[in-house]
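Let me begin by presenting the structure, written as structure tokens, before commenting on it.
Shown here: the complex without one of its protein chains, the others still in place.
What follows is chain A.
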């Protein structure tokens, strides 16, 4: 069947090649420029490279404190991801597996969040975080991002609702309590969906710009996207740092993505088909 679907589409193939190679070019070009000193970047952008070296990288790692930003980004990513996965699986299991009176009402309540992008509620969220004394604390970003449970709850509820009841019954007959059943049996069963949730949420959290911008004010607490913006705000003065910062924020992640692209894309597609 697959072979019959194929057709020679030279124009489409050309479009795809041009588009993909353009993207590849931008990435390679940026990486190449990151190895050049600032004065070459600005005055001899297209000239033959005379001075290539790791000077910019050293400056980024040592003087600009790259690893502080990396640590903050990682802390927020893992904190928020842990909360989202744990809470949404529990909620979805509670709604999907048990029968109770306001079941569909609760599900609808969790779906409302699909309509409210975080921007709309940011003023009250800001006031709330201020009153909790969490301004300029990474925990604020973790909590706000982890509260976006709608999409994961939706994906996982669909999964748990379709799961045959026998598994639950047999775990019960073996004498397992509710929590043991959940942690030992149900949570592992949901791992394909959880994987999909992790991928989609990671992309959102890692590149999140708005929420950290509002809540994190001191450089020691800021994330990588905010670091890049500090450099690009005054791009003529910080051209070298903007370049090398962008490369460090992008290239390692993309290399990782290319290795696992099949599985990652599949995970995103699973989320899309259901969402």
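In this text, a residue touches a chain if its C-beta (ideal position, glycine included) is under 8 Å from a C-beta of that chain, and two chains touch if they have at least 3 such contacts; residues count from 1.
Operating definition for what follows: contacts and distances are computed from a predicted model.
K.L.:
Which one, "Carbon-monoxide dehydrogenase small subunit", "NADH-quinone oxidoreductase subunit D", "Sugar ABC transporter permease" or "Glutamyl-tRNA(Gln) amidotransferase subunit A", is the UniProt name for the chain you do not see?
P.N.:
So the chain that does not appear here would be "Sugar ABC transporter permease", according to UniProt.
K.L.:
Give me the chain A residues in contact with the hidden chain, please.
P.N.:
Against the missing chain, chain A presents residues 1-2, 4-7, 9, 12-13, 16-17, 19-21, 23-24, 26-27, 29-30, 33, 41-42, 45-46, 83, 87-88, 90-91, 93-95, 97-98, 100, 106-128, 135, 143-144, 146-150, 153-154, 157-158, 161, 178, 182, 203, 206-207, 209-210, 213-214, 217, 224-226, 228-229, 232, 235, 242-243, 246, 249-250, 253-254, 257-258, 261-262, 265, 268-270, 272-275.
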